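Written below as structure tokens is the structure these notes are about.
Yeah, one chain of the complex is gone here, protein chain that is, but the others are all in their spots.
Chain naming follows the written order as A, B and C, and within any one chain the residues start at number 1.
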Amino acid sequence: MFRFLPEQASNHAAKVDWLNNLITDISVACIVAICGAMLYFAFRYRKQGNSDQETPHIEGSNFLEIVWTAFPTLVCVYVAYYGVVYFADMREVPNEELEVMAEGQKWKWDFKYSNGKKTTGELVVPVGKPIKVLMTSTDVLHSFFIPAMRVKADVIPERYTYVYFEPLKTGDYHIFCTEYCGTEHSGMRARLKVVSEAEFNRWLEDDSDLLRLSRLKPADIGAELYVKSGCNACHSLDGSRLVGPSFLKLYNSAREFADGSKIDKADENYIKESVINPNAKVVKGFSPNLMPSFDGQLNADQIGAIIEFIKTLDGSSKAIVSGGTTSSNVDRAKLSPKERGELLYKEKICISCHSLDGSKVIGPSFKGLWERSGKLVGGGSYKADADYIKRSILEPQAEVVEGYPPAMPSYQGQLSDDEIGDIIEFIKSVK
Amino acid sequence: MDKQDMNEGQSVFNLSYLKQPKGLWSWLVTLDHKRIALLYLSALIVFFFLGGVFALLMRLELAHVGKQMIDPDTYNILFTLHGVIMIFLFIVPGIPAVLGNFCLPLMLGAKDVAFPRLNLFSYYIYVAGAIMAIIGLSNPADTGWTFYAPYSVRTSTGVIMMTAAAFVLGFSSILTGLNFIVTIHRMRAPGLTWFRLPVFVWGIYATSVIQVLATPVVGMSLVLLIVERMFGLGIFDPKLGGDPVLFQHLFWFYSHPVVYIMVLPAFGIVGEVIPVFSRKPLFGYKMVVFSSVGIAAIGFFVWAHHMFVAGISDPSAKIFSIVTFAVAVPTAIKVFNWVSTMYRGSISLTTPMLYAMAFVFLFLIAGTTGVYLATLAVDVFYHDTYFVVAHFHYTIQGGAVIGLIMGLHYWFPKISGKHYNTIVANIAWALIMIGFNLTFLPQFVLGMEGMPRRYYDYPAEFQNLHTISTVGAFINGVGYMMALINLFVTFVWGKRFAEANPYEAIGLEWRAPSPPPTENFDQQPIVNHGPYDYGRVALH
Amino acid sequence: MSENSSHSHDAHALPDPHDFGHTVPYPVYLKVFVSLLVLTVITVVISRFDFGEFNLVVAMLIASIKALLVALFFMHLKFENKIVWLYAGVPLFLLGVMLIGIFIDNPYRMGDRQPSRTTEHIAPKYNGSSH
Partner (left out) sequence: MSSVAQHGTTDFGSMDTAPEHRAPPHVHHMDAVTAYHAAKLGMWLFLATEILLFAVLFTAFAIFKWYYFAEFHAASKELNWKLGMFNTAVLLFSSFTAALAVDAAQHGQNRKVVKNLFISIACGGIFLIVKAIEYGAKYSHGMFIGGEHFHQFSNFLSIYYCLTGLHALHVVIGMIVLFWASTKAMRRMYSPVYYTPVELGALYWHLVDLIWIYLFPLLYLIG
């Protein structure tokens, strides 16, 4: 009885479970025996009447002391020995292993394979082969735990740690983060997908998006990142002022900052610093604490690509932003309102302030927004029905949800009524 | 209790430390170890209640999958505050500060502890630390009571105030330990040799040694954490060149011995209660004493079993796993000796005896689940899962808190001079037993199924066990409320006065009247026999 | 554990000074002080020569001799009873336990000490090996 461990899906599982069940059986036996003896004594030698019966003056017995010192010692030595031996097996990585690089970062797991293929939140491994997951963290401590494989190791910034296991069965298994790492610690989960060797090799080679990225020039990658990382939400390309300063003619232009200091050339270091630590130099007339830090989300190459992209915005040629937000050759009539709403969601860059997965970016997330009610800044409450959303699109400053900055620009005159209707249809679909 | 006993009890009561000298000021600047014990007790109960409320809020949130009423940040703050309050503000001072302060001088036949003013000074350091912790509630930390770097270095929440509070509270603990060690060495009654000391005094001695020798280490590591947060000195944060595993080493160097600070006094109380209510000498007195001191000593060598998967090297993990098993043996010896004491005794199931038997049962579970976590290969799976949460609640709540409640019930006639209502007390005992096991047995199963700890939300398959655990937590809470209210009501309004030695126990504290006057004994008691000479018929 | 059993005597009579701590003659203090200064000079001079990793051992040895001198004579540890010896020695023992406990962990830890910040630069094998 008391067999609750998850399914045995790795080479370690059988050994760990045997040891675990051994300890369980010995423990249960001891508890039942000792508590049984105690209850029996309490009943058998209970005080009859209100005067005590004669009790012998037993001070102890050396023989018994030796017995119940030796017995626990033996059990401990036996269990400790196997604990150490099986641990050594867990840490002994055979040399023809498949190595996968895992990177823990506040609240998601990124995996990278030796051929450069990257995935987030999903580790795909072949069955039957020894797997070594080499791990490091980019911010705080995390811990990589796969219950079904009985392996766990903390993930430490600036250092490597590893787990080694050999999956025996295909299937999907939980991967948990077990070292407390902040708000979404309980959300920092990933999926281990064990597939057959053939399917794994096919999945590994299918790298359509990787190929495309490697042929693009850094400036193009920068343009794509400009959209994907959400810069387009606050920094326009045509000089118009959104939440942040426009990127047009930004490179090497003179900049004056809120604290009065000035630089005469906005060079690479200034841009890099503003990406990593935006509040260091806030341009005059713009509010601080709005731009999130991209430290950890964009690595040095990606920031370099964005800088290259900004350099191309010297006003000489019209910015062609790939990634399909401005020009779209899709015939809108054929789409359903929801799909049109989704297209608008990207084109009108709602994407950069309103996420779809519940996480807070700058504005409230669209996930579960429909019919949601809550409090507004300065008292009063809102119910997210159709006309509330319409009012918020046209004059967003009127009703600002509590806990969010009043940073949304008005779309008065940029969206027709039925376009707003499409957006509402799309919002309804985001559960 | 006829009329004559009633006013005789009343007159003793009026001469006792509770009544002489009068006035609030005399309580606030008292040098009397008994009054300081009650001052500590009142503060501890407030924080026990506060910590309990945070625990129940967490259990409510965890009752069902998804968001019930609080968001992740508040949940993280809740489990941090629950940890910090319950450990630094309630259970670490716990038995030593309350029952140690009250009973130690009485058991040694002394008038007071060695340094009475230092005793009061320790209380006011505790109050200062408590105030700092309450101020810390304004911007509470969300790092967990372990304050692991680099998260604790980088988070914007109030880590500095919380760690400073823990540092100050550490000093109160050091000075109390120091006071008790000197008292036991220098102020024993004539004839009271080391091996005639009651087991509770040995428990307090071992605890005080750990308090004095382990607390400075955590004090310094928290100061280093504060200095790193303030001045950016790279000690623990890898971005500044520090080593987060070093913080874990220094933290657990204290935090493992601290679990023995919590539980050794409770072992001492069980060693006092079982012989009295079995009317039999404690079985294997010397072995029980040696195992107490042994646990305290070995406790300093095993700290890295909290870090088996924290990135320490494999040889180091193996060595610490083997050494950790050395601690399991003395604990087992103690349990065997307690149960053997009851053999052929004359057992009366009073409330303290019920708690003692409950303690043996709960601590058996605590001890055996500790074996899982000491075994290296198995701990890789169980580390930081709910199995660990359940294990340390069995050791701390099942051990130290039940020990404190048992001690309060056992010495209640001596502390208050009155008898509590035993029926209400036994019902409370039953509620605590049911509630506690209902809360934490499911958590062992959750741990076995692989649910990590400190999770605000969890996959759906863990749902039912969490609901059961939440129900259990509320029953547990009601049980403790009932037990403490019963004692409080009797303490203030009780009328059934207790005589000096209600249980005919052998021990110096029972030679003083209950409640004892400020000077404890009118003339210096002399000791000429062992602490547990209950058996009338000498076998050999 | 020898104890001064508190023999009770009339509180009004003056207690006998010899029950209190030991007095150390002045010349002993002077000799200890001079030898401390000499040892300081020695430790500075010796640090000029390089003994490889023995530097640490030599320096700590001299420092420990000086520490012992201060403890035994200046702090009267020499005349204290065993309990005080125990509590004077235990912290050093615990320092040893702490150092050993942490240093059996250090040299065997896996992986190099200071990889750069992001995985891009950690493992060359992964770096931009797009084909």
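Everything below uses one rule, namely that contacts are C-beta pairs under 8 Å (C-beta built on N, C-alpha and C of every residue); 3 or more make two chains touch, one makes a residue touch a chain.
The shown structure was predicted, so the numbers you read here are calculated from the model rather than taken from an experiment.
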Checklist entry - In the intact complex, which of the depicted chains does the undisplayed chain touch? => result B, C
Checklist outcome for this item: Answer key for B:224, B:335, B:396 or B:487 versus the chain not shown reads B:224
Next on the checklist: In the whole complex, not just what's shown, which of B:12, B:77, B:130 or B:213 touches the removed chain?
Outcome noted: B:213
Item to check | Among B:178, B:261 or B:512, residue touching the chain not depicted | outcome: B:178
Checklist entry - List the chain B residues touching the unshown chain? => result 110-112, 114-118, 121, 174, 178-179, 181-182, 185-187, 212-213, 215-217, 219-221, 224, 227-228, 231-235, 240-243, 246, 250
Checklist outcome for this item: Hidden partner sits against chain C at residues 4, 6, 8-9, 11-12, 14-17, 19-21, 23-24, 26, 29, 32-33, 36-37, 40, 43-44, 47, 55-56, 59-60, 62-63, 66-67, 70-71, 73-76, 80, 83-84, 87-88, 90-92, 94-95, 98-99, 102-103, 106, 113
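Here, only the chains that are shown with their structure count from here on.
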Checklist outcome for this item: Farthest CA centroid from chain C: chain A
Checklist entry - If you average the CA atoms of chain A and of chain B, how many Å lie between those two points? => result 38
Item to check | Averaged-CA centre spacing for the pair chain C and chain A, given as whole angstrom | outcome: 46
Checklist entry - Measuring from the mean C-alpha position of chain B to the mean C-alpha position of chain C, what distance in angstrom results? => result 33
Checklist entry - chain A: which residues touch two or more other chains? => result 158-159, 161
Checklist entry - Residues of chain B that touch two or more other chains: which are they? => result 245, 311, 314
Checklist entry - Can you list the chain A residues touching chain B in their complex? => result 2, 4-6, 12, 15-16, 19-20, 23, 26-27, 30-31, 34-35, 37-39, 41-42, 45-47, 52-61, 64-65, 68-69, 72-73, 76-77, 79-80, 82-88, 90-91, 139-141, 143, 145, 147-148, 150-154, 156-159, 161, 174, 176-187, 189
Next on the checklist: Please output the residues of chain B touching chain C within their complex, sorted ascending.
Outcome noted: 185-187, 190, 194, 213, 217, 245-246, 249-250, 253, 300-301, 303-304, 311-316, 319-320, 524
Checklist outcome for this item: Residue set of chain C touching chain B in the complex reads 1, 3-6, 8, 83, 90-91, 94, 97-98, 101-102, 104-110
